[in-house]
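Comments concern the structure below.
Removed from the display is one protein chain of the complex; every other protein chain stays in position.
In order of appearance the chains are A and B, and numbering begins at 1 in each one.
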Amino acid sequence: MEIIVLLILLATGYFFGQRAEKKHFKSIIEREKAHLHFPVVTMRTPPAIAQHELNAELVAGNAVISIDFFKKFVASLKMLFGGRVTQYESLLDRARREALLRMKEQAALKNAFVVMNARVETASISKNSKRRNSVGAIEVLAYGTAISLGKKIQR
Amino acid sequence: MRYTPVQPPEGINVIDEHPLKSFFILTVGTIGVLLVVVAVLGLAADYLVKYIPVEYEQNLFSKESVYLMPFATDKSEEGLQTKQYLQNLVDELHAVAGEEYAGHHFQVEIADDYEANAFAVPGGHIVVTKGLFSSIESENGLSMILAHEMAHHYERHPLRSTGRGLVVSLFLLTVLGADGSSFLQGFLGNTASITNLAFSRQQEADSDVFASDLLMKFYGHASGAAEFFQYVESEEGSIGEVPSFLSTHPATEDRISNLIELENQHAGDKKPLPNFLNNYAASASEQEEQ
Partner (left out) sequence: MLLTNLEQVPGKKIVQHFGLVQGNTIRAKHVGKDFLAGLKNIFGGELGAYTELLAESRQEATDRMIQQAISMGANAIVNVRYSTSSVAQGAAELYAYGTAVKVDL
């Protein structure tokens, strides 16, 4: 009986999880291409532009992504043996790229031309994060300073 | 400083591999490792049980401990009479069992339950249900069941199963911690118990052999050895069968065919059951129908 429940959950997790992941990656790659001209850097010193004042504004983007049952199950087996847990890697990559994209999109709305001093924070959200193998969902927050052109400097 | 837009290629931070591949490797690997570890730990527990003296087991699981089991004993006058009769039969069987088992003592109890069953409880207890008596026709058949449970005790099966269960749960606790994910716990636990079932089936088969030997020693022939299993087989048809590898007992057909062959080789006259026992069986099946 328990085995049947497990198999159903695994099959459901596999089917929907794979579909959602493929779809999400496709959308991430498309949007990354669309925003490719927009740079995000970790440097803190803004470029000196002679003719304009610069406006700085904090921008942020976050994403919470959950793992599917299938990957969670495989990952918990993998963690018994040790080694690279690839099942969680795609989850983290998706969440980070999504959060960065949202930050970029927000910065683009403010007519910025660059996001400086970008930082990325990761937190795991689950019922009890102290428990072993308890990854349910992760939150990624990306933030930085959007730099846009201000008034022309009068000389 | 000029910005050059370049899209980094995929497959650096996420390795592209088929998820089912790692699933199969890991599942098969886990099951394999677990089966081996459980089998080894089980054999170790088995080995240690030999060093626990019978007297110590009987003190530990004293007369009272059988009352902690989840069944009520039959305390009616007929029940006590039957219990005395069974106790005498067990003692007579024990007397012919052989010198090496002299340290064992048996204590029969009758459980107030209508399903035909008998089981060995640690400490030399043999529990027989009320319903059992309608499944057999002769004293030989009854002796076969009692001898089978006695064989479990002679070979220390109740204690070995307990020890094995204990060792396996300790192992799972070490691997998973006290609060592993419940599905993983279920998965590993089930895999481990399948290994233990194999041991259990082996124990049943061994006890069948021991019991039929004891029957031969006691009566001089093997008639009646298959009685109970023939009854079980006639009942089983209505329930539907569990696949053999998921069962604690060997398939009934396999057990019967061996025993019937033995019966045919060493045929003899069966001893009838005493009258009061037939009455007791009849009243039990009447009660069940109500």
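Quick note on the criterion: contacts are C-beta pairs under 8 Å (C-beta built on N, C-alpha and C of every residue); 3 or more make two chains touch, one makes a residue touch a chain.
What you see is a predicted model; the values in this text were computed from it and never measured.
Asker: For the chain that does not appear here, which of the shown chains does it touch in the whole complex?
Answerer: Within the full complex, the chain not displayed touches A, B.
Asker: Sort through A:L6, A:A20, A:V64 or A:V85 and give me the one touching the missing partner chain.
Answerer: That would be A:V85, which touches the missing chain.
Asker: May I ask you to list the residues on subunit B that touch the chain which is not drawn?
Answerer: 1-6, 8-9, 12-13, 174-175
Asker: Using the document's contact rule, name the residues of subunit A that touch the chain not shown here.
Answerer: 39-45, 75, 78-85, 88-89, 92-93, 96, 100, 118-124, 129-135, 138
By our rule, only the chains that are shown with their structure count from here on.
Asker: Could you please state the distance in Å, as a whole number, between where the Cα atoms of subunit A are centred and where those of subunit B are centred?
Answerer: Computed from C-alpha means, the inter-chain centre distance equals 55 Å.
Asker: If we count contacts the way the header does, which residues on subunit A are in touch with subunit B in the complex?
Answerer: Within the complex, subunit A contacts subunit B at residues 2-3, 6, 9, 14, 18, 25, 29, 32-33, 36-37, 39, 47, 70-74, 76-78, 80-81, 84, 86-87, 89-90, 93, 114, 131-134.
Asker: Where on subunit B is subunit A touching in the complex?
Answerer: Residue list for subunit B touching subunit A: 1, 3, 5-7, 10, 13-15, 17, 19-20, 22-23, 26-27, 29-30, 175-177, 179-181, 183-184, 186-187, 190.
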